[in-house]
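Remarks on the structure that follows.
With one protein chain held back, the other chains of the complex are shown just where they sit.
The block that comes next holds chain A.
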Amino acid sequence: MDVELAVPEAYWTRTRKTGAVMVVLGLLATIVFGALAGSENARFALGETVDGAGFDIPGTFGAIFFGLVALAAGVAMLVTGRYFGVLTGVALMGFIISALCWQMSVSPVSHTMPLGFIAAATFTAAIPLIFGSLGGVLCERSGVVNVAIEGQLLTGAFFGALFGTLTGNFWLGLVAAAVGGALLSAILAVFAIKYLVDQVVVGIVLNVFAGGLTAFFYEQVMRPDTDAYNFPGKVPSWPVPVLSEIPIIGPALFNGNIFSYGSLIAVVVITIALFRTRWGLRTRAVGEHPAAADTVGIRVLGLRYANVLLAGLVAGFGGAYFSMLSTTGFSKYMVSGAGFIALAAMIFGRWHPVGAFFASLFFGFFGALTGFLNSISSPIPSQFLSMLPYLATIFAVAGLVGRVRAPAADGKPYVKG
């Protein structure tokens, strides 16, 4: 770092490079989307349905105007070389709205986008990612790589459905889901911390293990007798009386259930715990420099065990989302890659709970957008929209969007001596 101080800063900083990309995107939006957009209005309704209050933007005007917004933000980044976060956000929003104006104005099905519904869908899609990425943060902040998020989510989904049905009690199912995630985490902890096996290797193997185990019991036990073993019921919804009427964000945030409220609470609690408590300080110390932490009397391995188990609890609880909220009941391999997106969200959020939360929302938004564009029969292939989170992560780790740095001791086993 001190070397860099002596060198004069190059002109092509990260902000300017991104600005150049945004200029290209802005030009693309202005010219191409503007030319393709139809004369119909694109209508943005505020509620959860296409009726009710909203505002209209003429298709061609909207596509060109918001394309120019993206262009302007890009130019501003190029000229000033500053305000990276805000301007990138503005440029991307401009680009997306421009694209939406084009798509909605030419859609043969509907010209209306219900913003409340999109917001709710975004948050719903983000819930498992939030829990999964928080599980990742807890693990990796203490220096244990968690590639097994997928397996933890899957185990949680399985345990939730199985024990929720067996006990006939929904809440016990949720507890079992958390315990299930922790059990898988325990294997990760033992092999990574005690037997010093490469942590990525254990994680990958555990994903296969959890997938096979849950699929095996699904085939052997659950499928022959669904009513007895795989019918946990669906979580009740708890709307907050007045707040859930707020346009756009009301239905998303205040018409939720234990998972949605729980995810918000978990983000707040884990953020405070990591950065404002003794446990958090110790966790971060162990993740950055275990030898130093050991010197001052922190039990490195004990703390790592505790954190890995805690991560399993959180991710396992989030896994119950799949079998108890999005559908009723478990089916094999139902997590289908969400654990890996959660891993991406954790990295995208720079190993910070709040960052992971917003990254999960970002990924959830693309999920919701894909669903919406499908529903208006957009010609944009949904597969390409679904690729966007993965592409964004590649840009992030390649340093094109901003350098991400893992905890220094992440993935390195600690041997006292």
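Simple rule for what comes next: a contact is a pair of C-beta atoms (placed from the backbone, for glycine too) under 8 Å apart; a residue touches a chain by one contact, two chains touch by 3 or more; residues count from 1.
By our rule, contacts and distances are computed from a predicted model.
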Hidden chain of the complex, named as in its UniProt record, picked from "NADP-reducing hydrogenase subunit HndA", "Peptide/nickel transport system permease protein", "DsrE/DsrF/DrsH-like family protein" or "Nucleoside ABC transporter membrane protein": "Nucleoside ABC transporter membrane protein"
Which of A:L36, A:M93 or A:L213 contacts the chain that the document leaves out: A:L213
Candidates A:G47, A:G173 or A:P407 - the one touching the absent chain: A:P407
Options A:R43, A:H289 or A:K332, residue touching the unrepresented chain: A:K332
Positions on chain A where the hidden chain makes contact: 140, 145, 147, 187, 191, 195-198, 200-202, 204-209, 211-213, 215-221, 224, 332, 337, 340-341, 343-344, 347, 381, 383-384, 386-387, 390-391, 393-394, 397-400, 403-407, 410-413, 415, 417
